[in-house]
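Everything below concerns the one structure shown next.
Complex shown without one protein chain; remaining protein chains in place.
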């Protein structure tokens, strides 16, 4: 499943070159992943209420082209096969056909002490993604 | 009591004009107020643990001159006389003698339901500021 | 003319209370004003190419209620009568019928030296708003 959102670059997201600042893509990617989780029915608030949360363990982000204020961007999000305590998302940011950035984002579920852990039953992405 | 902090403008805080984005001053001012509260011994974590928190009710911010990446800024913070459920801070951002921005920030303590309320004993700025 | 945009609160815009951070509304308001200017046909890039730009001179922002991640917000923007070198926008952020925040934003056109100045012919909001 490839999930797609659209967004418009806001002026305050651009730096003194007039480019979207490179940290802002990390925000965009997080927003897209949350929309993905909503779309597949992942009960994020339930996970937190159960005493767990998710953390980003590793981020790899390749910048291909700059983006500018008012650009209409699409962000594609795909989830790789979940592993015992987490998984990875593949994400691509495009403007039309052009690739602006590509990312791999590794995440895991942690317990209240911050230890990576298997998510409780009903909060497993595996089932949701089948 | 006039509390002063210093900070250096970071490049990502500047917008496509090369100016510090006007929203970033609001971040700077919050940072300065928190440092003020630390300096006067206000037990912010205790307030939250007791089921209260503070909110900003109103912000008035006059922009006098632009600031740029690497500028060394000072932020002066003074607390006005606290009122029953809150008070106001006067803040001035300067670069050397130049005034960059001036702000009045009205805040209040709220309870867990978000209702403005008198802070519990021991969390009253009034005593701290005497 | 009352211009309206919609946006969804993104998770990274929320602070440790789970509320939209109070500085983020300033970003939202800027985004809404830029969309307003696009909608009325204001040639912002032309203004910059002509050696002028706009600055925010004063911001008054009243916070009425908190907003949270995933909230769907609307932002209404109205321009007051332009003055010689600038004007003021009235903006209201709502979630459904609830008012989240209300703002008055004073702006002016400045020349390359940063001096407030009358905008060149063709870049006057007055004509656009009639």
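Going by the order they are written in, the chains are A, B and C; count residues from 1 in each one.
Definition applied: contacts are C-beta pairs under 8 Å (C-beta built on N, C-alpha and C of every residue); 3 or more make two chains touch, one makes a residue touch a chain.
Because the structure is predicted, anything quoted here is derived from the model rather than measured.
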Touch with the omitted chain, as defined above, among A:1, A:40, A:55 or A:99: A:55
Touch with the omitted chain, as defined above, among A:27, A:74, A:90 or A:111: A:27
Positions on chain C contacted by the hidden chain, ascending: 11-12, 14-18, 21, 23, 69
For chain A, the residues touching the chain missing from this view: 17, 22-24, 26-27, 30, 53, 55-63, 65-66, 114
Where the unshown chain meets chain B, residue by residue: 10-12, 27, 30-31, 34, 38, 69-70
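To be clear about the criterion, only the chains that are shown with their structure count from here on.
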Interface with the most contact pairs, given as the two chains involved: B-C
Most remote chain, CA-based centroid, reference being chain C: A
Chain A on chain C, rotation in degrees - Cα superposition, rounded to nearest 5: 180
Centre distance in Å when chain B and chain C are each reduced to the mean of their C-alpha atoms: 23
Distance between chain centroids, defined by C-alpha means - chain A, chain C (Å): 29
Chain centre separation in whole Å, for chain B relative to chain A (CA means): 32
Residues within chain B bordering two or more other chains: 17, 23
